[in-house]
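Here is the structure we will look at, set down as structure tokens.
Below is a slice of the complex: some chains, not all, each in place.
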Amino acid sequence: MTHEFIMAGFGGQGVMLMGQLMSYAGMFDGKHVSWMPSYGPEMRGGTANCSVVVSDQPVASPVVTEPTCAVVMNAPSLDKFAPTVVPGGCLLINSSLVTADPGRDDVKVFKVPANEIANELGNSRVANMVMLGAVAKATGAVPMERVEEALAKKMPARHKHLLDTNLEALRRGAACVE
Amino acid sequence: MGETILMKGNEAVAEAAIRGGCRFFFGYPITPQSEVPEYMSRRLHEVGGVFLQAESEVAAINMVYGASGAGARVMTSSSSPGISLKMEGISYIAAAELPCVIVNMVRGGPGLGTIQPAQSDYFQATKGGGHGDYHLIVFAPQSVQEMVDMTIEAFDVADKYRNPVMILADGLIGQMMEPVVFPDGEDRPNTEKPWATVGMGDRAERNIVTSMDLNAEAMEEINWRIQEKYDKITKEMLRYETLDTEDADLILVAYGSSARIALNAMSKARENGYKVGLVRPQTVWPFPYEVIKDLANQAKAFLTVEMSMGQLIEDVKLAAGETPVYHFGRCGGVIHSPAEVYEKIEEILNGGGAAK
Amino acid sequence: MTVVFDRPKSLRDVRTHYCPGCLHGVAHRLVAEVIDELGIREIGIGVSPVGCSVLAYNYINTDWQQAAHGRAPAVATGIKRVHPDKFVYTYQGDGDLASIGTAEIVHAAMRNEKISVIFINNGIYGMTGGQMAPTTQIGQKTTTSPFGRSAEHIGYPIRMTEMLAQLEGDNYLARGTLHNAAGIARAKRYIKKAFQYQLDNRGFSMVELISNCPTNWGMHPKESIEYIKEHQLKYYQLGEFKGGEEASK
Amino acid sequence: MAKVLFNEERCKGCELCTMVCPQKIIFMADRINKQGYHPATVEEMDKCTACATCARVCPDVVITVEK
């Protein structure tokens, strides 16, 4: 089984970290993984996205063009990536910022009010973790414990005090897609 | 063995250089390799080395010349247009027989092109983009891990043969994160370099680093001597991997990023009953001509998968004899999809397509 | 109702790729305004560099050539020598002009090549993600000077305009700023003089413009304006250094 | 009467215009434009003097000023 993700949003929404944690979780789970940022001038203007592959097979190309799962954190990303998801794949939408209709009925669509939940948790910056929880759960690409492990191990030391909030964010996200 | 971590290719190659004993880096920013100088600017400071952002690629390669001539383990890194600017300097370094490591994270060309991955600098790397008869030893890693291993080794190899070594990768390997393990232990030590210009002290003979002899006969002598070294390197440094070639009707030839895609397509082909194998040169100079020559007796055809309009294919054809060689290229920054490579395999094995 | 301010005609009506608050946009507009005012759009040939302004040809409505990194003055020289009656201008960043392109700008100035250069000094490599430029301030942190630029390690920021002003010959050299309205107005006057210099067939002209890079300075655009005031303008003196009235005073 | 017109879809929300308006009448709207930015806007248009300072500092030529 090969999970191919695109995770996209504004710069600052933490989509890069989200992708890296997914990769770590896959790695801890014994999978082949890769993470790849979009790079270059198109980064400019404040949007950012990354590709993540989690697979039983060695990863061929880390560049995902037809994701099995797209995670869109803002409106421009919906326009850009919703059409690329493979039929039968899934699409996770940050419904706090994205209200438009994805226009796909051949994919599973999950709406996650990530910013609202983050705000409820008292830290607007954990919206990405809310989403990550939802992604892990919705796709089953990696067990939730591995995501938690990744978070615990890879969170920068200076943010360690936020670990609990982040873990809680993961769980709240996962809960959204149950 | 150390811990497995996820690391970006560009940072991994930089860290690997440090482990390989590299203490000097001269470079200039260019996408998609800028994380190499960036990482070096932090890490070399920590280990007591020197990072210097040069005013240009031309200056950078000449700083490498100076530092290498002064006995250091030294590296530079760039991407296609920047590497083109280094051509004169690389020819000088090869001619003066100075060891160093040069990273090329190839991007789509020609011209300013794109910043996406490509493999269209193959000829430049393997045949000599600079003037004169010279060769670089060229490693072609296919993963972040392999890049690490090869880079660490590259410094020893460069010193051993007093020859520049190139790490030929691309934006894909440079930008991606993959699990990687660094070997435990100390950084590799620098080598004894009695020929280096470190000041005469009480040495009787001066050390002189030069790439010139105004006398043609003497310059030919130098060429012969270097050529002998190349023969030695050809024997000693060749690296390649073969996969499922034993019974293969069609043998893919691919290196670096493309080999990942080729492997994926090949797996699918095997699943579907096609007898497909893979030769993956890990050094593209020296090149595994003999391996391909041997396989040419058995295989019905070769297919080169490369992000270029057709460069690797020439080396394969040089070895393939009468066996047809097909080429499937993407370029300008476009990466093959495994699916299209698979289709190409099917097409060839079902008798379609024309060998190039 | 009269229009007090509107988009200049020579500025194409498209969205730019620049980051929010990036003053490249202002510089583009000034160039377009001056082109309009001098009526030289039809004879204009621009040369864009490698840098964030690589796509300048999408914005300013003249013929264009896109040059290799640092080589815009050489490319412009090639064009101007073929068409001495056309108006040839380059638009270059500080990595482009003050680092890799040092030889090309010095020699275009030495030859008194009849081209006009717009030189955007934002103290950093914008396009490639915020590496140190020769114009970066002492202490300024960039991705390749993570501990701040140190004079001991790599010297003091380079003042290209002052350096070029040492060369003999009738050329025009000025430094303006883009960080506030007054500066912008003055910068425009400099640009106009510079362009006029070429049209009068006098010689080389260059206007250095102090600019920003909020993205790679890691600042909100508003903070970047403060940074210009506090750092850039303290080190880089504004004014005309050669060929202007201010210089001749 | 002085008037400033914002080409909102071009606004990148950099706030530079807000810094320079002598009348302090420019502020960032709550809405988000297609590019994803809160665009600059003016409500108390009657206070505008058509000085065009905002327009001159705007890097994206968002603002047209009439009088």
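List of remarks:
Labels for the chains are A, B, C and D, by order of writing; each one numbers its residues from 1.
What we mean here is this: a contact is a pair of C-beta atoms (placed from the backbone, for glycine too) under 8 Å apart; a residue touches a chain by one contact, two chains touch by 3 or more.
Just so you know, these numbers come straight off a predicted model, no measurement behind them.
Though each chain kind is drawn just once, the whole complex in this file has A x2, B x2, C x2, D x2 as its copy formula.
The rule is simple: only the chains that are shown with their structure count from here on.
Counting C-beta pairs in contact across A-D and across C-D shows that the higher total falls to C-D.
Averaging C-alpha coordinates per chain places the centre of subunit B 53 Å away from that of subunit D. Inter-chain spacing, taken between the CA centroids of subunit C and subunit D, is 26 Å. Computed centre separation for the pair subunit A/subunit C is 41 angstrom, with centres defined by C-alpha atoms.
Each of residues 31 in subunit B touches at least two other chains. Residue positions of subunit D touching 2 or more other chains, listed in rising order: 12, 35. Against subunit D, the residues of subunit C that register as touching in their complex are 1-7, 11, 15-16, 18-26, 29, 180-181, 184-185, 214, 220-222, 225. Residues 28-31, 34, 37-38, 41-42, 45, 51-53, 55-57, 81, 112 of subunit B are the ones touching subunit C in the complex.
Interface residues of subunit A facing subunit D in the complex, by the touch rule stated above, are 10, 45-47, 74-76.
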